[in-house]
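The complex is shown incomplete by one protein chain, all other protein chains being positioned as in the whole.
And then chain A:
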Amino acid sequence: MEAFTTHTGIGVPLRRSNVDTDQIIPAEYLKRVTKSGFEDGLFAAWRGDETFVLNDPTYAAGSVLVAGPDFGTGSSREHAVWALMNYGFRVVISSRFADIFRGNSSKAGLLAAQCSQDDVELLWKLLENEPGTSVTVDLESRTVTAGDLTAPFQVDDYARWRLLEGLDDISLTLRHEGDVTAYEKTRPSWKPVTL
(Lines give C-alpha, C1' and ligand atoms only; values in the text may rest on other atoms or scores of the structure.)
Protein backbone atom coordinates (compact mmCIF):
# COMPACT_ATOMS: atom_id res chain seq x y z
CA MET A 1 0.00 0.00 0.00
CA GLU A 2 1.20 3.51 -0.85
CA ALA A 3 2.08 5.55 2.26
CA PHE A 4 0.01 8.62 3.09
CA THR A 5 1.47 11.59 4.94
CA THR A 6 -0.06 14.74 3.53
CA HIS A 7 -2.18 15.51 0.51
CA THR A 8 -3.21 18.74 -1.17
CA GLY A 9 -5.88 18.81 -3.84
CA ILE A 10 -9.08 20.42 -5.02
CA GLY A 11 -11.95 19.98 -2.58
CA VAL A 12 -15.31 18.75 -3.88
CA PRO A 13 -18.42 19.63 -1.82
CA LEU A 14 -20.99 16.83 -1.82
CA ARG A 15 -23.96 18.14 0.15
CA ARG A 16 -25.64 14.84 0.87
CA SER A 17 -26.08 12.68 3.94
CA ASN A 18 -26.39 8.88 3.86
CA VAL A 19 -24.27 8.46 0.74
CA ASP A 20 -24.58 4.68 0.64
CA THR A 21 -22.20 2.44 -1.28
CA ASP A 22 -24.92 1.69 -3.86
CA GLN A 23 -24.72 5.40 -4.75
CA ILE A 24 -20.93 5.44 -4.73
CA ILE A 25 -20.95 2.52 -7.15
CA PRO A 26 -24.14 0.72 -8.26
CA ALA A 27 -24.15 -3.09 -8.29
CA GLU A 28 -24.10 -3.35 -12.07
CA TYR A 29 -20.54 -1.97 -12.00
CA LEU A 30 -19.26 -4.58 -9.53
CA LYS A 31 -18.66 -7.29 -12.08
CA ARG A 32 -15.01 -6.56 -12.82
CA VAL A 33 -12.52 -8.98 -11.30
CA THR A 34 -9.71 -6.40 -11.00
CA LYS A 35 -9.20 -3.45 -8.65
CA SER A 36 -9.00 -0.90 -11.46
CA GLY A 37 -11.41 0.64 -13.92
CA PHE A 38 -14.19 1.40 -11.44
CA GLU A 39 -14.06 5.18 -12.02
CA ASP A 40 -16.79 4.85 -14.66
CA GLY A 41 -19.21 3.63 -12.05
CA LEU A 42 -18.46 6.30 -9.42
CA PHE A 43 -21.76 8.01 -8.53
CA ALA A 44 -23.03 6.65 -11.86
CA ALA A 45 -26.70 7.54 -11.34
CA TRP A 46 -25.99 11.03 -10.06
CA ARG A 47 -23.56 11.83 -12.84
CA GLY A 48 -26.52 11.59 -15.22
CA ASP A 49 -27.72 14.85 -13.64
CA GLU A 50 -25.79 17.72 -15.25
CA THR A 51 -26.01 19.80 -12.07
CA PHE A 52 -24.19 17.10 -10.08
CA VAL A 53 -21.00 18.50 -8.57
CA LEU A 54 -18.62 16.13 -10.39
CA ASN A 55 -20.01 17.33 -13.73
CA ASP A 56 -18.68 20.82 -12.99
CA PRO A 57 -15.32 21.12 -14.83
CA THR A 58 -13.96 23.17 -11.91
CA TYR A 59 -13.82 19.96 -9.93
CA ALA A 60 -12.42 17.77 -12.70
CA ALA A 61 -9.15 17.32 -10.81
CA GLY A 62 -10.85 17.07 -7.40
CA SER A 63 -9.18 14.73 -4.95
CA VAL A 64 -10.69 15.61 -1.55
CA LEU A 65 -14.38 14.78 -1.24
CA VAL A 66 -16.31 16.60 1.51
CA ALA A 67 -19.59 14.78 2.21
CA GLY A 68 -22.44 14.76 4.72
CA PRO A 69 -22.86 12.36 7.65
CA ASP A 70 -23.20 8.57 7.35
CA PHE A 71 -20.97 8.27 4.31
CA GLY A 72 -20.45 4.74 2.97
CA THR A 73 -23.43 3.01 4.58
CA GLY A 74 -24.87 -0.22 3.23
CA SER A 75 -23.03 -2.83 1.23
CA SER A 76 -19.52 -3.92 2.25
CA ARG A 77 -18.28 -3.55 -1.34
CA GLU A 78 -14.65 -2.35 -1.29
CA HIS A 79 -15.33 -1.43 -4.91
CA ALA A 80 -16.70 1.83 -3.46
CA VAL A 81 -13.23 2.69 -2.17
CA TRP A 82 -11.57 1.56 -5.40
CA ALA A 83 -14.02 3.65 -7.46
CA LEU A 84 -13.21 6.78 -5.44
CA MET A 85 -9.47 6.11 -5.73
CA ASN A 86 -9.62 5.14 -9.41
CA TYR A 87 -11.40 8.44 -10.05
CA GLY A 88 -8.61 10.33 -8.28
CA PHE A 89 -9.80 10.85 -4.71
CA ARG A 90 -7.25 10.38 -1.93
CA VAL A 91 -9.35 11.70 0.96
CA VAL A 92 -13.01 11.68 1.98
CA ILE A 93 -14.08 14.05 4.75
CA SER A 94 -17.34 13.41 6.59
CA SER A 95 -18.74 13.86 10.08
CA ARG A 96 -19.62 10.15 10.29
CA PHE A 97 -18.48 7.12 8.31
CA ALA A 98 -20.05 3.68 8.17
CA ASP A 99 -17.77 1.17 9.89
CA ILE A 100 -17.11 -1.18 6.99
CA PHE A 101 -16.40 1.68 4.59
CA ARG A 102 -13.93 3.23 7.01
CA GLY A 103 -12.18 -0.13 7.45
CA ASN A 104 -12.02 -0.72 3.71
CA SER A 105 -10.58 2.77 3.17
CA SER A 106 -7.73 2.23 5.58
CA LYS A 107 -6.85 -1.10 3.93
CA ALA A 108 -6.85 0.35 0.43
CA GLY A 109 -5.04 3.62 1.21
CA LEU A 110 -7.93 6.11 1.03
CA LEU A 111 -7.99 8.45 4.04
CA ALA A 112 -11.40 8.68 5.72
CA ALA A 113 -11.04 11.85 7.81
CA GLN A 114 -13.76 12.49 10.35
CA CYS A 115 -14.42 16.19 10.99
CA SER A 116 -17.19 17.77 13.05
CA GLN A 117 -20.37 18.53 11.07
CA ASP A 118 -19.79 22.23 11.85
CA ASP A 119 -16.42 22.08 10.12
CA VAL A 120 -17.93 20.14 7.21
CA GLU A 121 -20.50 22.96 6.83
CA LEU A 122 -17.70 25.56 6.85
CA LEU A 123 -15.77 23.57 4.23
CA TRP A 124 -18.89 23.28 2.06
CA LYS A 125 -19.45 27.04 2.19
CA LEU A 126 -15.82 27.76 1.41
CA LEU A 127 -15.69 25.31 -1.51
CA GLU A 128 -19.00 26.53 -2.92
CA ASN A 129 -18.08 30.21 -2.61
CA GLU A 130 -14.66 29.67 -4.12
CA PRO A 131 -14.91 26.62 -6.38
CA GLY A 132 -11.57 25.03 -7.08
CA THR A 133 -10.12 25.82 -3.64
CA SER A 134 -7.36 23.48 -2.56
CA VAL A 135 -7.63 21.51 0.64
CA THR A 136 -4.59 20.19 2.48
CA VAL A 137 -5.02 17.12 4.64
CA ASP A 138 -2.12 16.39 6.97
CA LEU A 139 -2.22 12.97 8.54
CA GLU A 140 0.74 13.67 10.85
CA SER A 141 -0.99 16.58 12.58
CA ARG A 142 -4.53 15.35 11.82
CA THR A 143 -5.63 18.68 10.40
CA VAL A 144 -7.52 19.87 7.34
CA THR A 145 -6.57 23.28 5.97
CA ALA A 146 -8.46 25.24 3.30
CA GLY A 147 -8.31 29.00 2.85
CA ASP A 148 -8.34 30.49 6.34
CA LEU A 149 -9.92 27.42 7.84
CA THR A 150 -7.94 24.88 9.84
CA ALA A 151 -9.95 22.02 11.31
CA PRO A 152 -8.90 18.92 13.24
CA PHE A 153 -10.01 15.48 12.12
CA GLN A 154 -10.20 12.11 13.81
CA VAL A 155 -8.73 8.92 12.51
CA ASP A 156 -8.07 5.68 14.35
CA ASP A 157 -4.48 5.58 15.76
CA TYR A 158 -3.69 2.18 14.32
CA ALA A 159 -5.14 3.02 10.89
CA ARG A 160 -3.12 6.25 10.94
CA TRP A 161 0.11 4.44 11.73
CA ARG A 162 -0.47 1.90 8.97
CA LEU A 163 -1.31 4.64 6.45
CA LEU A 164 1.74 6.70 7.42
CA GLU A 165 3.99 3.66 7.08
CA GLY A 166 2.19 2.24 4.05
CA LEU A 167 2.03 -1.17 5.77
CA ASP A 168 -0.24 -3.98 4.68
CA ASP A 169 -2.09 -5.95 7.33
CA ILE A 170 -1.38 -9.44 6.10
CA SER A 171 2.38 -9.21 6.46
CA LEU A 172 1.90 -7.69 9.93
CA THR A 173 -0.34 -10.58 10.96
CA LEU A 174 1.95 -13.23 9.50
CA ARG A 175 4.62 -12.08 11.97
CA HIS A 176 2.37 -13.68 14.59
CA GLU A 177 1.71 -16.93 12.78
CA GLY A 178 2.93 -18.89 15.79
CA ASP A 179 0.13 -17.38 17.90
CA VAL A 180 -2.41 -18.41 15.29
CA THR A 181 -1.13 -21.98 15.23
CA ALA A 182 -1.16 -22.12 19.03
CA TYR A 183 -4.74 -20.83 19.10
CA GLU A 184 -5.86 -23.42 16.56
CA LYS A 185 -4.71 -26.21 18.90
CA THR A 186 -7.16 -24.95 21.55
CA ARG A 187 -10.28 -24.97 19.31
CA PRO A 188 -12.90 -27.59 20.29
CA SER A 189 -12.86 -30.58 17.96
CA TRP A 190 -16.61 -30.32 17.35
CA LYS A 191 -16.35 -26.99 15.57
CA PRO A 192 -17.65 -27.46 12.02
CA VAL A 193 -15.54 -27.87 8.88
CA THR A 194 -16.74 -27.29 5.33
CA LEU A 195 -14.88 -30.05 3.49
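Brief remarks follow.
Simple rule for what comes next: a residue touches a chain if its C-beta (ideal position, glycine included) is under 8 Å from a C-beta of that chain, and two chains touch if they have at least 3 such contacts; residues count from 1.
To be clear about the criterion, contacts and distances are computed from a predicted model.
Chain not shown in the complex: UniProt lists it as "3-isopropylmalate dehydratase large subunit", one of "Tryptophan synthase alpha chain", "Cytochrome c1", "PadR family transcriptional regulator" or "3-isopropylmalate dehydratase large subunit".
Although one chain is not displayed, its contacts with chain A can still be listed: residues 15-18, 20, 22-23, 26-28, 30-35, 45, 69-70, 73-79, 81, 96, 98-100, 103-104, 107-108, 156-158, 169-170, 172-174, 176-177, 179-180, 183-184, 187-195.
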